[in-house]
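I have placed the structure first, in the form of structure tokens, so that the comments after it can refer back to it.
The complex appears here minus one protein chain, its other protein chains still in place.
Then we have chain A:
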Amino acid sequence: MFIMKLLLWNGGKIPCLKGSFFFVVNALYYTIISARIRNPIAGDNTGITSRFQQKGVSEMPHNQKKSTRTTKDPAETSVPAPLPLNLSLEANLQEISRRIGDSSDIVIRKFNSESPHSLSLCFIYIDGLVNADAVNQMVLQPIMENGALNGGTLTTGAAFTLIKDHMLPVGGVKEGATLEGLLPLLFEGYTLILFEGLQTAVAADTAGWEKRSINEPTSQGVIRGPKEGFTESLRTGTSMLRRRLKTTDLRIEEYKIGQRTGTGIALVYLKGLASEQVLAELRRRLNAIDTDAILESNYIEEFIQDGGLTPFPTIQNTERPDAMAGGILEGQVGIIIDGTPFALLAPSTFFNFFQSSEDYYQRYDISSFLRLIRYGAFFVSMLLPALYIAVTTFHQEMLPTTLLISLAAQREGVPLPAFAEALLMELTFDVLREAGVRMPRTIGPAISIVGALVLGQAAVQAGLVSAAMVIVVSFTAISNFVIPSLAIANSIRLIRFVMMFIAASLGLFGIMSFLMVLLIHMAGLRSFGVPYLSPVAPMIPRYLKDIFIRVPLWSMDIRPKTNLGKETRRQAPHQKPKPAESANGPSREQQNPQGEGPA
């Protein structure tokens, strides 16, 4: 519309093309509807499964094609054939330095026994990846100071057994016969021990590097609840989950993905709760990833999430181990990625993004209220500027007279049409927001001052925008931060602009049409086979206890199978606290709070 305005600046009327417009909307609608009818939303578990399997089958060839294409490229990676170790220590060392170069952080320590012609060993580790104390005291010292080894009485084979089985006081000791097996261990902080005249080597786990300590999550804070967040270390992450889920059912599967980064990835789930189909599909998709680098969880997320062209996230990310434990307890599968504190949870429905872990840490009534506010904020954040544009440019009759007059008074002297005004202000806010993220912390206050000028009274007084528009933009911005998940908050940031554009060209009618299109799109989305809008569409009333409101914990007896886990009993029923029953009816003792024991 704005472009049209520019073209016809003198305000000529644009010819009406209503007919063609209805044609397009109808065409759009029927295309989408018919596509959905072919894949109807499954209401029951079996339906979900069959749809899920169909999807898996159809995706297979696609992935194969991708993998063949990557391996064909010779420049991409050089895959050496597995090479057994040489008998000669010198030859092995040469081969290793040919493979990994003469990097300054690689330490090679040679050891020869005191007696002339017997044992010759070589220790290799990477400085910085190992704990120097551990290497010195657990590996070098016992071997170097051992009389039997120095005495030259042992054969090399006997020395190997002695060292591997008896002399290394560390937990992880492995042996390897090829460089392909040994070098990755080196990069994980193992110390390799190579023997002259032997084709096997020992690797001792001496890993220990500088880690960030456990801190409060920066992006998902709570008032009440655990204050620790994941760190960049995969092992710290899994240990946090272990500490929370002390059950034999907890499973942690590790993968290495990324040819150059070799990033460790852990699938964390509860056996028996997580759906086997989801797990199989996750494993398949993880194994199908053929890339050279995984630096953050989003790399994984983009490779494995369903429905590529959607603004909505279908995988949650969280920094909070308690949120992840909660998800795992509902049958979701956690994916922790080494090198980032943001872990993933899949499958996730639309409503998962509105659940904050704090909902369960405070009373259910206030949690329910806050959750409703979040849904309201979602719509405000998505629609408010669009509604403002639509109402002030097309539907002025909808406003109360007094409000209309005061809006009209504010618009006197504003140079831009409402849409351009809204677009300008929204973009300004997004610029400010981005600047706030990038800006060094020391000059942070500067941005709030500048922001207040640009998005505030000064802009109104300068006659650039109307005061109402500043309020609309500010409230929209604030509403966006109410939504607990940044992933879905960001997706509506984009939808908001589309909405504004449609509102400026089609008014409320356009907004409703686009909302319908969005709804149809969302109803068709799936996250690892779970309908994105379940349990609302398909409607399963008994699973609605934790969707729009949160019922008291003692009433959530059933674990919903919306995340495709099995429907299982979470707890014993009828746990609502009540006074102990006695034969004499209510007694004085029961009225006394001390008389009530835990049921």
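As a working rule, a contact is a pair of C-beta atoms (placed from the backbone, for glycine too) under 8 Å apart; a residue touches a chain by one contact, two chains touch by 3 or more; residues count from 1.
We take it that contacts and distances are computed from a predicted model.
The chain not displayed here is annotated in its UniProt record as "Ger(X)C family spore germination protein", chosen from "Cytochrome B oxidoreductase", "Ger(X)C family spore germination protein", "TolB protein" or "Iron ABC transporter permease". Taking the complete complex into account, A:F394 is the one of A:F394, A:F475, A:F497 or A:W554 that touches the chain left out. Annotation: of A:M144, A:L183, A:I214 or A:L404, A:L404 touches the absent chain (contact as defined above). Considering the full assembly, A:P417 is the residue among A:P226, A:G262 or A:P417 that touches the omitted chain. Along chain A, the points of touch with the absent chain fall at residues 1, 3-5, 13-18, 20-21, 23-25, 27, 392-394, 396-397, 401-409, 411-414, 417-418, 504-507, 510.
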